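A protein chain is absent from this complex, but the other protein chains hold their places.
Chain IDs A, B and C follow the sequence of writing; residue 1 opens each chain.
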Amino acid sequence: MSITYLEAIREAQARALRDDPRVFIYGQDVGSFGGAFKATKNLAQEFPGRVIDAPISEDAMVGSAIGAAIEGMRPIIEMQFADFSTVGFNQIVNHAGAFHWRTGVPCPITIRLPSGGTTGSGPFHSQCLEGLYALYPGLVVMTPATVEDAYSMLLEAVAIDDPVIFCEHKYLYYHLKAEALPTEALPVGKARIARAGRDVTIVAYSAMVHEAIAVAEELAGEGTEVEVVDLRTVKPLDTDTVIASVARTGRLLCVSEAWPWGGVTAEVIARVATEGFGLLDAPPQRLNAKDTPVPFHPNLWTSHRPTARSICEAVRRLLQL
Amino acid sequence: MSITYLEAIREAQARALRDDPRVFIYGQDVGSFGGAFKATKNLAQEFPGRVIDAPISEDAMVGSAIGAAIEGMRPIIEMQFADFSTVGFNQIVNHAGAFHWRTGVPCPITIRLPSGGTTGSGPFHSQCLEGLYALYPGLVVMTPATVEDAYSMLLEAVAIDDPVIFCEHKYLYYHLKAEALPTEALPVGKARIARAGRDVTIVAYSAMVHEAIAVAEELAGEGTEVEVVDLRTVKPLDTDTVIASVARTGRLLCVSEAWPWGGVTAEVIARVATEGFGLLDAPPQRLNAKDTPVPFHPNLWTSHRPTARSICEAVRRLLQL
Amino acid sequence: MVQSVAGVQGASVVSSLREGIVAAYRWMLLARVLDEKFASLYRAGKIHGGVYLGRGQEALSAAVGMSLRPGDVFAPLIRDGAGRLAFGETLVEAARTYLGSALGPMRGRDGNVHRGRPRDGYLPMLSHLGAMISVVNGMLLARRFKGVPQGVGAACIGEGATSTGAFHEALNQAAVERLPLVLVVADNQYAYSTHSSRQFACRSLVDRAVGYGVTGATLDGTDVAECLAVVGKAVRNARAGGGPQLVVARLLRLCGHGEHDDAGYINPALKQSELGRDCLAVAEERLRVDGWATDAELEAWHGESVGRVEAAVNSVQREPTPDPFQETWCALATPRLKDGFPAEPSAARAGTVAENPPVAAVSAVPAP
Partner (left out) sequence: MVQSVAGVQGASVVSSLREGIVAAYRWMLLARVLDEKFASLYRAGKIHGGVYLGRGQEALSAAVGMSLRPGDVFAPLIRDGAGRLAFGETLVEAARTYLGSALGPMRGRDGNVHRGRPRDGYLPMLSHLGAMISVVNGMLLARRFKGVPQGVGAACIGEGATSTGAFHEALNQAAVERLPLVLVVADNQYAYSTHSSRQFACRSLVDRAVGYGVTGATLDGTDVAECLAVVGKAVRNARAGGGPQLVVARLLRLCGHGEHDDAGYINPALKQSELGRDCLAVAEERLRVDGWATDAELEAWHGESVGRVEAAVNSVQREPTPDPFQETWCALATPRLKDGFPAEPSAARAGTVAENPPVAAVSAVPAP
């Protein structure tokens, strides 16, 4: 048996629906159609009345999820693309994010954001918004990189008493496969050493973890041992695991598919510089997408985002510093 | 004569309206009422038909500003509070921000965001969103700290061919005064040495510049010379001026009133760590607001955001590192 | 609690009408007195931030609060002091939020009109206009999912808030799901300084009902009997499965947007018109004319209201304000997921989160 990242997301939702009567799914085309990416395939049939098509009203989708959560439900909201969550932004960041702090009442909603670039998707079907949501207090932001994490973290997202922004990477949907679903998982908030190494640390998350691993494999052939840290959640951010890795390697490159200003790479480097300054043997480096909208044409797109090649170059430069 | 930060904003708009027939102002209650904060006082009377009350429709306000800009106008949009711009978020970041890159046609709109905390304003009338808008490509983000900059930068915001997010701090509106309006200004994108010093650099912007200067004055009495860098714009960010200052002092504290994850302090520290690593004599430090919504009660509010006292403590700690 | 004004026959109609108006009048009066107290505290510099009054809108607001039952959902807006009280908010709770008491439902974290107890169906408003309606929808949907009695959800907004996308998405959502939502629009002619002619171009906002496929009704917000009748009927319709109800009230805001605002922009002709009548004075006049209340009774009610408000505010003023060192500074309900930021004192980083103080159950209580 083999299971894809996308199927793992579907299976996690099936299990959440099966195990917990408080769970329901709400989003455009998630019902009998099974969602734009088929992440809810057959769920409406298996769980009648609990997987519901929403009108094209992202603000109301999130607002009503908050209401349902107040009543003790555990809604999962599927945004058709992460990019469209900007229309429901206010309810997410100002209402859900602030709700528990203001009222003492938890707001357990999970918002699934099909994220990241795929070829030909262009400026509005490609965005990586984890750094956007992490800015706001009160939100947990998950960025699973593996089939196993897609499954276990989505189950945890639903179980957690707080609003969770679940950034699932569209490029991994079909490309990434595992043998089986996991039976255990690291706790939420813990980063993972995706590959051990002693010469340089690459901190990455989501699809970039796989680019980083490819780089590690390539450089291993040249005798450079790259350690890859998969952040798993970007908020909370597991500073300890990152710093422990930098303590071993002395060199840090942080990679993200998001835009270059602020975001995860700035936060990681700021934390390491602040708390692990003495561990660094060279200036920490970062690699992000370019500071333009995500381009439509593959020629531009592959230059816009970090790739194994550009990461590899950055590592080589870093090793020379 | 003495002029406040708020009056400077009004005067800049008056001058823009006077000098450039393409300019108009659109926002809730900006017309004969003169705006919630009186930033457009008398402008509707002085410039009939060019200062227009908008319905409570932030999305349409920004969308129509984009349309007017396409037709060659130079709209100024007043959000009643920065916090409410989240409802017009999509038009700002996805439409205005991406417009020139996608189409080759400039989108010169200015969006004024009355920003930042004042006592008793609470979670939704206090936010600092410069780090939010700086995430997105295609936007210029200004954060004037002085009466002079409020005036000259707003004039430049209107003149620039790109969408500008103009974060004006409500706390400075009435508190900050200058003798006269400036006749010249630093170019947009250049940071300013607000106070020279040789022992430690505080990078700040907007209202925090004044807290930093208060700290510098206090510490000067103890023989510590604090250099204060006022960023003026957070995007583009003037890395060179910051690094030149760190080169002089060897120590960096970056202060912001925004939430702690990501944002300006992370970006500044990441840039200095990456490009000016060797200049640092101690780990760079940051100070932000706490990671909760902005509290209503002054007891909580004054602990939530950095103050001269907490900045001073942070500088003392940094000097010991 | 008064629920129906119409539908009862003969003498009992009159007595039930009288009871309803008397009860409403007393909620209105209590809210007016409380508002005036907040205004005087504001002028004395004793309140942090703004103060927002319901002057001129008490009849409508009381009718909404009175038409609801325990188990219903209520999402009031800034001018709904009367409705909040009628729905079961205590004077102490209102005062605690305005004065930032640590013992209030918002514990000084949020303030003034941003107060409620969500678990009791009493929602604390978000400032962003229009945002509460879909939240009410979600609560009603959840009850449908759970198979428990759904109750009615009432959301109040001003005419200005009808221009928001949030209003539209939520009313449409309620219509598609056929939820028992009662959406009450107080068209008080102004949104802050902006006249409604700059807000919409239809004849009346009730003309929107057909476009959503919901039932519409209008009423004169200065006439408490009409408020009780029309709002009561809309709530009954919703309860009976009639789907969403859009109720549009005509009235005039008889105060500034907030107490900082002298409302000099309000057209004097409007103040002189029927719309400009003070619903409280109109109700009082009616009680007098119909012989339903004597001068002595009216005076006693007023005195009692003043006494209760003074007592509540006095006691709250002696309560502790929030202590930043006791504050958890944790926005999450799951403290173990709190992110650790370097500059915070380490105690806060380890962060044990204190439980929220217990809040009393809300219920629609009888008239004061």
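Quick note on the criterion: contacts are C-beta pairs under 8 Å (C-beta built on N, C-alpha and C of every residue); 3 or more make two chains touch, one makes a residue touch a chain.
Every value quoted in this text rests on a predicted model; they were computed, and no experiment measured them.
Residue in contact with the omitted chain (choice from C:S67, C:Q199 or C:S305): C:Q199. Where chain C meets the missing chain, the touching residues are 163-169, 172, 175-176, 178, 197-203, 205, 207-214, 243. Within the complete assembly, residues 28-29, 31-33, 36, 53-57, 59, 81, 83-84, 86-87, 119-125, 260-261, 285-288, 290-293, 295-300, 302-304, 314 of chain A touch the chain that is not shown. On the side of chain B, touch with the chain left out of the figure occurs at residues 24, 49-50, 54-55, 57-73, 75, 90-91, 94-95, 97-108, 137-138, 140, 160-162, 188-189, 235-237, 239, 271, 274-275.
Note that only the chains that are shown with their structure count from here on.
Chain contacts in this assembly form a complete graph, since each chain touches every other chain. With centres computed as the average of Cα coordinates, no chain lies farther from chain C than A. Taking each chain's centre as the mean of its C-alpha atoms, chain A lies 40 Å from chain C.
If you average the CA atoms of chain B and of chain C, the two centres end up 36 Å from each other.
Here the CA centre of chain A is 30 Å from the CA centre of chain B. Multi-chain contact residues of chain C (touching two or more other chains) are listed as 106, 109-110, 114, 126, 128, 165-166, 330-331, 338-339, 342. In chain B, 83, 86-87, 123-124, 261, 285-286, 290-293 are the positions where the chain touches two or more neighbouring chains simultaneously.
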